[in-house]
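Inspection log for the structure reproduced underneath, given as structure tokens.
For this depiction, one protein chain was excluded, whereas all remaining protein chains were kept in their positions.
Presenting subunit A:
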Amino acid sequence: MAKPYDLRRYPGFFAITLLCLVILYAPLVVVAVYSFNDSPSITIWEGFSLRWYVDVFTGPESGKFKDAAWNSFIIAITAATTATIIATLAATAVLRAGKFRLRTVSIGLISLPLMVPEIVTAVATLIFFNAIAFERGVMTILLAHIAFCIPFAYMPISARMQGIEATYEQAAMDLYATKRQAFRRILLPLMMPGIVSGFILAFIISLDDFIITNFVKGAGVETLPTAIFGAVKQGIKPNIMAISTLLLAVSIVMVALSWFIGRRDPAEER
């Protein structure tokens, strides 16, 4: 039956989608463009230059930003690695160890950091470290990051494991592999894309966190977001835009990586 229009389409929806993408990208593009501005002012365009990138690495504030970047990097690597290991083990127990009483509770516990508003987690963690008289510093940031990275690492890992049929390991065990061997030699390699995606997402989440870090960091300890926040409080400066653009590039590269790795279908790799 012929209709004058396609029912799946509505006029204006494409325009709104384009508007949506423009809204999502415009602020980022504008900042990236202005980070190449050859002017100490953030308003007037005076031609292309890399001076603010040079400033980030050699300027008067470069020491501060280098320390902050180093802290951010070390914390993100350590937190993401730990969270990924914990999440992989937990996913195996939730998906491949039968039904048991604490299963639902465990899933709830793993999702808990996603349900609690970030500012509440920040307050609770600060109070916790205060109550046990744990001195604030890089260690407190790291511990807090490990906890809230777990659900982010868990999601792609669990999704991947759900796509791998249990028959592979069973076949291995029928051929006299031990459970440990089946896990290490069969399940783990098949899981790798999920594990890598989980690690990358956890890494970005840790690298991006401001609120929780701001609460639990000790005096004088900065990560990149807290250092940027401190600088922005005194006004947006061009060197901040250069740092932001660098961080933006890191995030986008890592997400793209995670997307390409995570997209590979387990069924296609035989």
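Note that in this section contacts are C-beta pairs under 8 Å (C-beta built on N, C-alpha and C of every residue); 3 or more make two chains touch, one makes a residue touch a chain; residues count from 1.
The working rule: contacts and distances are computed from a predicted model.
Here one chain is missing from view; checked against "Putative copper export protein", "ABC transporter permease", "Multisubunit potassium/proton antiporter, PhaF subunit (TC 2.A.63.1.1)" or "Ring-1,2-phenylacetyl-CoA epoxidase subunit PaaA", UniProt names that protein "ABC transporter permease".
One of A:Leu50, A:Leu109 or A:Leu188 touches the chain omitted from the figure, and that residue is A:Leu109. Only one of the listed residues, A:Ser49, A:Thr78 or A:Thr92, touches the absent chain: A:Thr92. The chain not shown here touches subunit A at positions 1, 3, 5, 7-10, 12-14, 16-17, 19-21, 23-28, 30-31, 34, 42-43, 85-87, 89-90, 92-100, 102-103, 106-121, 123-128, 130-131, 143-144, 146-148, 150-151, 154-155, 158-159, 161-162, 165-166, 169-170, 173, 179, 182-183, 201, 204, 207-208, 210-211, 215, 225, 228-229, 232, 236, 240-241, 244, 247-248, 251-252, 254-256, 259, 263.
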